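Of the protein chains in this complex, one is absent; all others appear in place.
Here is subunit A:
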Amino acid sequence: MMTCEILSRLLALCAIACIARAGSTLQDARDFEEKVSILLKEELETPKCFAEGRKDFTCFWEEDEERAGSVHQYSFTYTYQNENSSRCPLSAVPAAGGKMLIVCHLNRIQMFVQMDIQVHREGILIHNRSLLIELVFLLDPPANVTVSSTGQQGQLNVSWVPPPLKYMDDSMMYEVFYSLADSHIGQVEVARACSEYILRGLQFSRKYKVQVRVKLDGVSYNGYWSAWSDPVFMETLPTEFDPLIISLTLIISFIFIVLCLAMLLSHHRFLIKKIWPAIPTPDSKFQGLFTIYGGNFQEWLGQTNGGLWLTPAFIYSEECPSPLEVLSELSLCPSLPSPPLPPKASRALSAVRNEGRELRNGVEERALLVKDNLDGETDGERAAPHHHWLLDRLRALHQHQVPCSQSSLLESQDTYVTLSANNNSDDERVDSNLEEALPLEALFPSGNTALCESHSDLGSAPQSSGSGCISSQSSFEYPNHAWMAKGPGYTYMAVADSGVSMDYSPMSRVDENGKVPVYTNEYKNMIPAHRKPFLVRQYPVHGDG
């Protein structure tokens, strides 16, 4: 019984040893294949030779399996300097791709001395090479590569066991390759004569892959880079909040906030003015309107001298490169009913009242504008009477402010615009027409600046010079008896202002017979030019504000 037990144990041990040996042999075979593949890429000379340690030396070359035949027809002869030659026993190893490797392996070698190698096949020299064995090392990859955390963020400590080669520890150099686990692109760090390396600058909470390889440094010994070790994966530490950094951040933020508040408080008035500007109210313009009359404008008008003001708004309107004459009736019969003012007109009136003084200057400017815009016809002599007439008109208006306050200037919503033509051949005619039209010129108080159409929109006025200024806010009625066609040099257009939109209807140029043809075009509300009576519309006015 005892003997059987002992025998069975021995058998088990033998089996384990055989398996282990087979395993190591298998591993050796794999390592050899790996080195062969490396040398086939790196070494150009034949035979390809490498030293694995202080005593092992291997040479091989490739032959086609079909051509190789028997190994015995090959001979491998090596000769050290100043010594006799020796022969190396050869073996054949099958390789991939229908190739065969013929291998020479030596267990005893001499370093730091030149070695001459000759390979013969059936007596014929096929390969020849001279080398120094200590310069062709091809080592195994570093073993036991371990990656651990250093305790600091973004760092990993890589350590390995150097190849067990005596006297050569100081001559080894290593390359450490590291990359993110899911990436093939990484970085390589070089380490010399050491067995660990600290990787820095890594990302937090990321998994890294690390590999190491080794080579002799090339001073006393040299060789090829080994294969990369098996990859090792390790995750870096997550971010940690450093209390010092947090406290410093809080302190700096607090100081910054205090500084901002101090700055804001010191300029609070300016900022409030900019961010929350005061809404202007017309109280100051209408003294007593809201305080005494409760916003009843009619009553207020009846008690005050609120009249017709002419605002220079129209005068100061945007430049109108082409002459534009707005025809309107400023002073009408006082018997006309006085409907409530449209809100726009009331604002216009308030603006005009306040800018009465500027109006005179504005009129002069306007006169100049009109003068200048006449193409090729600017003439100081013509401008002078023009200028005087306007001033006279203004004075008249100011004197008759009360009755005119209820004029239909505020009632009508139609604005009739005349556009002077550029290519007037009849200069004199134009001049006379101008003078005739002058009495009809008026400057409308308008809350908005006049809208200038640079080219037409006014497509129905081909003779127009191209631009005319049209007041978008004007609501004045034009008395039929006061208006006259200026002549063939002018194109007339009726403008109907509904307060929401303006409809421009052409009043085409007047032919010599005095008949004004009607232009058919896309404009709305076509009003034939010969229609004399003008529309009188009651414009409902709501309370201001």
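Quick note on the criterion: a residue touches a chain if its C-beta (ideal position, glycine included) is under 8 Å from a C-beta of that chain, and two chains touch if they have at least 3 such contacts; residues count from 1.
Keep in mind that, in the parts below, contacts and distances are computed from a predicted model.
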From "CIB1 protein", "Erythropoietin", "Protein YIPF" or "NADH-ubiquinone oxidoreductase chain 2", the hidden chain's UniProt protein name: "Erythropoietin"
Contact residue for the chain not shown (choose from A:108, A:184 or A:274): A:108
Options A:3, A:82 or A:284, residue touching the unrepresented chain: A:82
Omitted-chain contact residue, chosen from A:42, A:64, A:170 or A:283: A:170
Residues of subunit A in contact with the chain not shown: 54-55, 80-82, 108-114, 132, 134, 166-167, 170, 219-220
